[in-house]
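What you see is the complex with one protein chain gone and the rest in place.
By written order: A and B. Residues from 1 in each chain.
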Amino acid sequence: MLTNVTEVNPSNLHAEVFALQRKGHRFVTMTCSDLGDGFDVLYHFDLNYELRHLRLRLPLKEPLPSISDVFFAAVLIENEIKDMFGIDVQGMAIDYKGRFLLAEDAPRAPLLKTVGVPVDARIRPKQAPEGGQAS
Amino acid sequence: MSRRSIIPFGPQHPVLPEPVQLRLILEDEKVVEALPALGYCHRGVEKIVEKKDFVQDVYVTERICGICSFMHSMNYCQGIETIMGVEVPARARFLRVIWAELHRVHSHLLILGLTADSFGFENLFMQLWRAREIILGLMEKTTGSRILLSTCAIGGVRRDIPADLCAEIMRQLDTLEKQLEEVLPALVKDYSVKKRMCGVGVLPRDKAHELGAVGPVARGSGIKMDFRTTGYAAYGELEFEPIVETGGDCYARTLVRVREVTASINLVRQAVQKLPEGPILAPVKGNPNGETMNRIEQPRGELAFYIKGNGTKNLERFRARMPTYANLPPLLHMLTGCQLADVPVIVIAIDPCISCTER
Partner (left out) sequence: MVTLLKNMFRNLARRPATRLYPFEPYEPVPGTRGHLDIEIEKCIFCGVCQKRCPANAIEVTREPKSWTLNPYACIVCNFCVEVCPKKCLYMQPRHRPPA
């Protein structure tokens, strides 16, 4: 039940974000969810404790333009979205090339719904674990 | 042209409570640029939350951070209560405020002690942490555990504070205030402390707004931003004023935290005196369906949670934006142009909580 949501697409994203910055909004964060057939990218801005959201529906395998030239604070979260979801974000101010938060041997794009990273920590004390549990 | 060298600051450093690496590009003792390298503390909390059901997730969100843990579970519970339309009873809201403000006092005393340690004042560090033990003893008496309280639940709180414990809280707060009266002026008025912190790491007001600073970093630069004034939980019925300083340097931020300790002790006193009678837990039925964004004031700034439920007992998406994440770009700006010996003081002054940042 988010109020104040505006739908954008990749072509007018830059113009909308610039307009919000001119009014004095502060960048809060970005959120990305995996919807199966695409991604739901939300941008959240704040002015005087009131939130405004921009919703962008991104189809699979399409690049996302970066807003780090308008809001430098967005560069960290865009790198994280590139790591976690495998989305190609273009034009970031600092580019970590997919290794911002994840180590070299971590699974690629772990937050996608199809990637099954096991979190069930049911270690049975009677069996000896071989090579550690993948939890 | 002078030579440039790259020095790694961290991930292991005596001044950092948690591991982060900053690659500092130096030109003869003056920092020209700084690049962060995160990832030492990443545990994949957002994926864990999707695998467990939404009642067990209260315990997962509590364990994101070891310093500010009650605020995370409170924010999560408030978000789920907004989605499901659950009304929290009045006594539970006041109890949440009491524990949240005690957590704020303990977190500020921790970081003030680390600030004193960052320029070698170890005696003051130990004295501040000794005062912090009074708060941890209070939390153990009221909830059963020192830091990870496990008392917040969806619909209220799980444990009550009876009247004799309320009287005990007031007595211990008096002892704490007497101890802090002797110790805190040493941090604020000492000549050598001022020499190390005044004029170091200056963040002007417009840059703070543009880079998205939150919490004491923003309040130390003159921006009046405190989420407790929006009146969530029982803050609408308590009286307090957000504390703002205009210096913009490390000294102003430390001063903001020192004054907030006293203000939080007064808030706990008000909340204990105004504690109403009634139930502490509202019944919750069904599963969350909808999305919301909930924000509260954590000791380090504005904590924003985005929660999306789809009608099953597992959440669809949980996104946590921590205040240190928002304070990292101002940190990179503050580090350009400073001396190498000032880097620990600046990093500690933004109150880094990296395990929160990387979840």
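As a working rule, contacts are C-beta pairs under 8 Å (C-beta built on N, C-alpha and C of every residue); 3 or more make two chains touch, one makes a residue touch a chain.
Computed from a prediction, not measured in an experiment: that's the story for all the values here.
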Discussion item. In the whole complex, not just what's shown, which of B:130, B:178, B:195 or B:224 touches the removed chain?
Written reply: B:130
Practice prompt. Can you work out which residue in B:23, B:158 or B:205 touches the chain that's missing from view?
Written response: B:158
Practice prompt. Sort through B:22, B:38 or B:60 and give me the one touching the missing partner chain.
Written response: B:60
Discussion item. If I consider the whole complex, including the chain that's not displayed, which of B:43, B:141 or B:195 touches that chain?
Written reply: B:141
Practice prompt. Spell out, residue by residue, where the missing chain touches subunit B.
Written response: 52, 55-56, 59-60, 63, 130, 140-141, 144-145, 148, 150, 158
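Definition applied: only the chains that are shown with their structure count from here on.
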Item to complete: Show which residues of subunit B lie in contact with subunit A when the two form their complex.
Response: 35-36, 38-39, 42, 44, 46-48, 51-52, 82-83, 209-212, 227, 229-230, 290-293, 302, 304, 306, 308, 316-317, 319, 321, 325-326, 328-329, 358
Worksheet entry | Parts of subunit A lying in touch with subunit B, wherever the complex brings them together | 1-2, 24, 26-29, 31, 33, 42, 44, 49, 51, 53, 71-73, 75-77, 94, 99-103, 110-111, 117, 119-120
